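For this view, one protein chain was removed and the others were kept in their places.
Presenting chain A:
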Amino acid sequence: MSINFTESDERRALRAAVADLGSRYGHEYFVSKARAGEKTDELWAEAGKLGYLGVAVPEEYGGGGGGIGDLAAVCEELARAGSPMLLMVVSPAICATVIARFGTDAQKQRWLPGFAEGTTKMAFAITEPDAGSNSHRLATRVRRDGDEWVLSGGKYYISGVDEVQAVLVVAFSETGPALMIVPTDVAGLTYRPIEMDIVSPEKQFTMFFDDVRLPSDALVGSEDAGLAQLFAGLNPERIMAASFATGMARRALDKAAEYARTRSVWGAPIGSHQGLAHPLAQCAIQVELARVMTQKAAALYDAGQDKAAGESANMAKYAAGEAVATAVDLAIQVHGGNGLATEYGLGSLLSASRISRIAPVSREMILNYVAQHTLNLPRSY
């Protein structure tokens, strides 16, 4: 991989176009949908039609033929414009990637054109009540029964189950982890929303699989390649989660700087006080470092270097999660009382800005990963 610190003309044009679209909707749109219990369907549909959600789907299936770097740019710009969309992390990034890389021809024909246009949405379910950070302890099982599969167990904190056609479920088969496509209307599947204090149109759900019967082609790819397939999907997930975070962080930082330049309570703008200026400057550095690492991870992934991309994607996700938590915290502080007023649109980001420290993998688990894999330290758990 050659090092290039400027994005291509096309990538920059994509960012500008997505930013234009996103700012026409604005954070008010996102918040009003969330508070009304509705979805951001209009924005999703329009972004889909313009090919922004399908940038990374292969051209032969109607997609843009770009890479995860392009998709990450879309996610980041939408978040920056005030519409951070969790389902972008899941549907086009994890699910479309796994199916494009490992699906059978029939699965690709069935699902990829919809991902290309954004008309298909798919959730991803790995987390379980007794196996959060520890995915080796998954209790959800899938077994063959004649021509069919039978799925039993349960998941929690699964985003978007109420607005997708299917869920890509990680379950253990006799040979290890397997990825199953589970339609949301299949018999034996029930799901319930978890009450969350996040201002977001996208909800999280508990799912129960009560001997759900699935056709034999519900299995993605092959039964024994489950682990490799899983990891192929998790790198894009981390890159997208990092972009979701840096987009939100840039939004908060822009607002903080704008306010600090114009608000004046002692005759000079509050931004002239170093007590505010320095933390803002530190945060700007943190955000930019996270962005560079995210772009590195995307470039490695798009160059086919899965292993190197794994380390970078984890580091990027960690850095972005810390950056967004700091940026939103700081933006609220800079705004004083206005920071918590609905009008300024910062309080509504507060709990969302903490998602990135927890999901899809917590910062502690990333530190464990770096300690073990980068530093070769002994494992404590």
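Things to note:
Rule of thumb we're sticking to: a residue touches a chain if its C-beta (ideal position, glycine included) is under 8 Å from a C-beta of that chain, and two chains touch if they have at least 3 such contacts; residues count from 1.
By our rule, contacts and distances are computed from a predicted model.
The protein name that UniProt records for the chain not on display, among "Acetyl-coenzyme A carboxylase carboxyl transferase subunit alpha", "Electron transfer flavoprotein subunit beta", "Lactate utilization protein" or "Molybdopterin cofactor-binding domain-containing protein", is "Electron transfer flavoprotein subunit beta".
Touching the chain that is not shown, out of A:V31, A:V55 or A:V142: A:V55 (per the contact rule at the top).
Seen from chain A, the chain kept out of the figure touches residues 9-10, 13-14, 17, 20-21, 49-52, 54-55, 64-66, 70.
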